[in-house]
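Attaching a single structure in structure tokens format; questions to follow.
The complex appears here minus one protein chain, its other protein chains still in place.
Showing chain A:
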Amino acid sequence: MLKSSPAARRLLAGIVSSRRIGSPFSLLQLSTAAFDPASNPSTHQDQPPALPTPETSRSRENDGEAHRRSTGKREGVSYQEEQARVLRAALSHVPRLGWSETAMILGAKDAGISPSIVGSFPRKEAALVEFFMDDCLQKLIDRIDSDMELDKLILSDRLSKLTRTRLEMQAPYISKWPQALSIQAQPANLPTSFKQRAVMIDEIWHAARDQGSDVDWYVKRTVLGGIYSTSEVYMLTDHSPGFRDTWNFLEHRIKDAFDLQKTIQEATYLAEAVGAGLGNSMQGFMKRMFQK
């Protein structure tokens, strides 16, 4: 599994950025084959080389997509850019209309494109939500790169600040965020939304530049993922000014997690000491018993 190496980080960022442009595409497009103009035009194969057998899926590989993006461009813009433009324009209608096709149709009209393009998104509303998630992640990365003060904070404060930055991006859409969560939880959309969250949590941990190695990589991501999700849900019903209560909640949860880690460590030491002590006293007891 990926360790915190610069190569791994760039790979993840690469997946994120390619998916940002191509995020309307699900990596799980079943029974639909996309035509790849970069494939060998002289051979009229039944399928392009990248595809697996017909019985399984005809989903496009991510590298195939990137390949198509680089070579399939026409004189004008590529369709992924246009789709991204439509989704971005649609975001401005979301607070009023929710994460719905109506918002996407209005977005298309704002972008000056026929709303028929909405029909070309494989999972309509999920495409909008996923675009937003990718967009927020990109903004988060940009903020991390430009923030100089991050190194001056201790680890728990760093995590708290980064998570807060990310959650604040959802503030304008908070009234419709429950709908976005329910869209993400649908079975068809779950794999993509899970992947997006995993990449985001990983990005936050990298930015926090944690040097400790006492707790496992998975545990760290899982714990922070849990804290993020609970804070996100808490934010839905938070009516305090500037979401003050949510940030308090977040800080306490992070402190709890660190305390829990310390507590677990101390408990381990205590158990060892007790075990050793017990063992000694048992030995002494048995010695005295059998000496008599």
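The working rule: contacts are C-beta pairs under 8 Å (C-beta built on N, C-alpha and C of every residue); 3 or more make two chains touch, one makes a residue touch a chain; residues count from 1.
We take it that contacts and distances are computed from a predicted model.
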Missing chain's UniProt protein name, "BBSome complex member BBS4", "2-methoxy-6-polyprenyl-1,4-benzoquinol methylase, mitochondrial", "Autophagy protein 5" or "Histidine-containing phosphotransfer protein"? "2-methoxy-6-polyprenyl-1,4-benzoquinol methylase, mitochondrial"
Answer key for A:Ser120, A:Ser229, A:Asn248 or A:Gln283 versus the chain not shown reads A:Ser120
Specify the residue from the set A:Gly112, A:Pro187 or A:Pro241 that touches the hidden chain. A:Gly112
Which chain A residues would touch the chain omitted from the figure, given the whole complex? 31-35, 37, 41, 44-48, 54-55, 58, 72, 74, 76-79, 82, 86, 97, 101-102, 105-106, 108-109, 112-120, 124
